[in-house]
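One structure is given below, encoded as structure tokens.
Take a look at subunit A:
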Amino acid sequence: MLRTENLCKSFEGKVALEEINLEIKKGEIFAVLGPSGAGKTTLLRVLNLLEKPSNGRILFHLPGSEKEKLALRRKMAMVFQEAPLFNRSVYENVAYGLKVRKEREVVIKERVERTLVLVGLSGYESRNAATLSGGERQRVAFAMATIFEPELLFLDEPTANLDPVNEGIIEELILRINRPGVTIVLATHKQAEALALASRIAILNSGRIEQIGTPEEIFYEPKTRFVAEFVGTKNIFEGEVKSKHGNKMLVATKNFDLEVPSNSFNAGEQVCVCIRPEEIMVLREDVPAKTAHRNVLSGEITQIISQGGAMLRLYVQVQEECLVVDVPRHVAKVMNLKIGKKAKLSLKFGSCHVILRDNR
Partner candidate 1 sequence: MSSVEFLYEGLARAVEMILTLDPYVISVTKVQLKVTGSAVLLSVLFSIPLAALISFKEFLGKRILIILIDTCMGLPPVVVGLVVFIFFISSGPLGFLNLFYTPAAMVIAQFILATPIITGVTIAALSAVGKPIRDTAISLGATRSDVVWLVIREAKFGILTAMLAGFGRAIAEVGAILIAGGNIVYWGGESYTRTLSTAIVVEADRGDIAAAIAFGIILLAIAFSVNLCLNLLKRRA
Partner candidate 2 sequence: MKAWMGIIILLITVGCVLQEQTLKLATTTSTCDTGLLNELNGVFYEKYRVKVQVVCMGTGASIKTGEQGGVDVVIVHAPSLEEASVAEGYYVNRHYLMYNDFVIIGSEGDPAEIRGMKNAAEAFKKIASTQALFISRGDNSGTHIKELELWKASRIEPKGTWYRSIGKGMGATINAATAEQAYSLADRGTYLAVKDNTNLNILVEGDAVLFNPYHVMAVNPEKHPNVKYELAMQYISFLTSPQAQKIISNYGIEYTLDPNTGERKPGFGEALFIPAAMGKEVRRNE
């Protein structure tokens, strides 16, 4: 659908985007994930031709060209953060995209009706936009952006200010819009949302893309410490590759040694070992010392926090390192895990992911 080449954007000397190279495929949901201020909105605005890039270019696989901006722009649409609406009726808001395309009134009427059904706001035509709730506003914004059937839709934090119920409604709506083949670029700071909706994710940090990949790649094989931390890899241990034997290698961290899958690293290299909280198992105390588990650490539970739902989060002090472990509630109950008790942890060999140590 589109490809960018070395896209840069700066505002009055302040760099907002740096060397962005990405490709968005037709029909996919592409998430741009990053913390606030990472440049997500700027990236979307540049792609939507609202801002001129300071450098680099965008290649669209769409009719029209950079010269015929209007024709090109009319193939895409953007839903802005906080859904700014015109101070008019819902009907006039939703109809706007067709009005400027000089569509006939009969067609507009029929399409507005159909689009309002899609977003679940039938019968809202004559309501003034100013009287709507946050969730309703967001859905009207979606109706406005989709009524003229764009091929490419940009969504800027569509659920940022919504309660969980409305968040669910919007997420479902995004999938429904995507189904007939509309390409969607979704900017969000919520990793769960990106994971649930996107086929591919780009992690944006301070104007730079840290990693692009499928959700699995991003979550289980982060390439940088930033990505690892941002997607919720709580346990990151700095260390050095001690030795390498076939498909495994030994990494010495400050407090303990870990056996991890071998990859391109060599002995002596500075690395980080990452493991997600849900990949650490709590073993029963009476499990014999010598078992199939390769990385077994002993520590003391210092804190237990409910994660809502079925999971509990344990903080386990192992020497000077505090490990974060997610266990199912029923397991914790059976094992009688309590603050102050000892716990034996197993760090699954296959789930330990090694990245290069960067000194940022």
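The rule we apply is simple: contacts are C-beta pairs under 8 Å (C-beta built on N, C-alpha and C of every residue); 3 or more make two chains touch, one makes a residue touch a chain; residues count from 1.
A quick word on the picks: all candidates are chains of the complex that A comes from, given by their letters.
Bear in mind the structure is a predicted one, so any value in this text is a computation, not a measurement.
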Check: Out of 1 or 2, which chain touches subunit A when the complex is considered as a whole?
Finding: 1
Item checked: In the complex, subunit A residues that touch candidate 1 -> 45, 48, 50, 70, 73-74, 76-78, 80, 82, 84-88, 96-97, 100-101, 141, 144-145, 148, 154
